[in-house]
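Notes follow once the structure below has been shown.
What you see is the complex with one protein chain gone and the rest in place.
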Amino acid sequence: MSATIFGLLGAALVGIGLFGMLVRVSGVLRLLSFNVLGGGIFLVFGVVARRGAGAGLAGDPVPQALVLTGIVVAFAATTLAVALLLRLGRDGE
Amino acid sequence: MIADLLLAAAIAAVATGSVLARRAFTAVALFIAYGLLLSLAWVRLAAPDVAMTEAAIGAGLSGVLLLGAVRRLGPHADAPANLPPGLLLTALIGIGCAGVAAALGAAILWLPEPAPTLAPQVAAALPTTGLGNAVTGVLMSFRGLDTLLEAAVVVLAVIAVWSLAPDGGWGSAPGARQPVVGRGPLSLLARMLPPIGIVVAAHILWVGADAPGGKFQAAAILAAMWLLPWLAGLATPPRIAAPWLRMAVVAGPVLFIVVGLAGAAVEGAFLAYPPGWAKPLIKSIEVVLTASIAVALALLVMGPPEPDAPR
Partner (left out) sequence: MSLLANGFTIVAVLAGLVFFVAGTAGLLRFPDTSSRLHALTKADHLGLGLIVLGLLPQVGGVGEAARLLAIWALVMLSSAAVGPMIARLTRGQEGAE
């Protein structure tokens, strides 16, 4: 039951993040919306992992490991985006 | 279940606030709260390793990075470069996004029963690695190639961020010059927390073999312990041309690749561990990889190098 609630939350976050990415114009705000979108997608992974509990484990560890990797890679992409925004801001002056 | 509903409502509210905020600083503050609440959701989904990583990297390091970006962009962060879409277009986009969310929600509700899972196979194969934490076993042994590629992605991100240095900045110290905060609470924190943080990080790394934890969480804490004195102006980062810095960043992935190739020579498959050697090999890879990723994460948050200040 809690897995379904968080799954629907993940779907809602995907919608919210997508809306923010398309509607906001400032670079930083778009980046934040992209991260919100990413968090929603990771939650959907987590729901699939939770439903895959069995054999003594509370959750399927493979999607959890994928989400771990995904969080780090999303952070690396965010740092690159911030560096690009800073450079654009500097050159735009 | 009521707690789950309240938590989900809080996360949705904070996310909406962050996406619709008027000022960039407000949006980033709400985003940090979103990350912390999201890690609570991960705990409810019985994924403590992911919860720790989300809190450390998703909320903590991302928050520091974005706050610094908002600060350095100044008025550019709020002022739009183009005009925002008009009312009709915004409504259409809203309807489209609601459709996407509804489709994903329908997919969630129609997930197959019984749920397909790899948990039995992982639980059966876990004793060969000598580890107790299934997620660490998946990360380091069963899907070790993913972790190797992820470490490579982090190194590539460092190279890409460095390549955005402005003219005259290549080779100098990363990040904007931080003013030295001689006395006061920030310098107290910057002096008191790093020893505690290093011990906590070492503990999380070590205990990650059998309990929730692991190298990414430990690397994030170590990176934060370097960033704190940097923010207080007490620790100048080394110049990016320094060879030891570059060695530190690539040492982890290189060791991982060497062990993988050795596994290919000895066992016949890339990243295969010889039986009985799995746990010591995994431990040594994890230690070096933690150090490398910690240095890389800190460098990523500091940003591209700035030219030395003109005399």
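Note that the chains take the letters A and B in the order they are written out, and that residue 1 is the start of every chain.
Simple rule for what comes next: contacts are C-beta pairs under 8 Å (C-beta built on N, C-alpha and C of every residue); 3 or more make two chains touch, one makes a residue touch a chain.
This is a predicted model, so every value here is computed, not measured.
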**Asked** The chain left out touches which of the shown chains?
**Response** B
**Request:** Check each of B:Leu111, B:Ala160, B:Ala176 or B:Leu189 against the chain that is not shown and name the one that touches it.
**Result:** B:Leu189
**Complete:** On chain B, the omitted chain is touched by residues 184-186, 188-189, 192-193, 196
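The rule we apply is simple: only the chains that are shown with their structure count from here on.
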**Request:** Would you kindly tell me how far, in whole Å, the mean C-alpha position of chain B lies from that of chain A?
**Result:** 12
**Item:** Touching residues on chain A, where the partner in the complex is chain B
**Value:** 1-20, 22-29, 31-33, 35-36, 39, 42-44, 46-62, 64-69, 71-80, 82-87, 89-90, 92
**chain B to chain A touching residues, read off their complex** = 1, 4-5, 8, 11-12, 15-16, 18-21, 24, 27-28, 31, 34-35, 38, 41-42, 44-47, 49-50, 53-54, 57-58, 61-62, 65-66, 68-70, 72-74, 76-85, 90, 93-94, 97-98, 100-102, 104-105, 107-109, 111, 115-120, 122-124, 134-135, 137-139, 142-143, 146-147, 150, 153-154, 157, 160-161, 164, 166, 214, 216, 293, 297, 300-301, 303-304
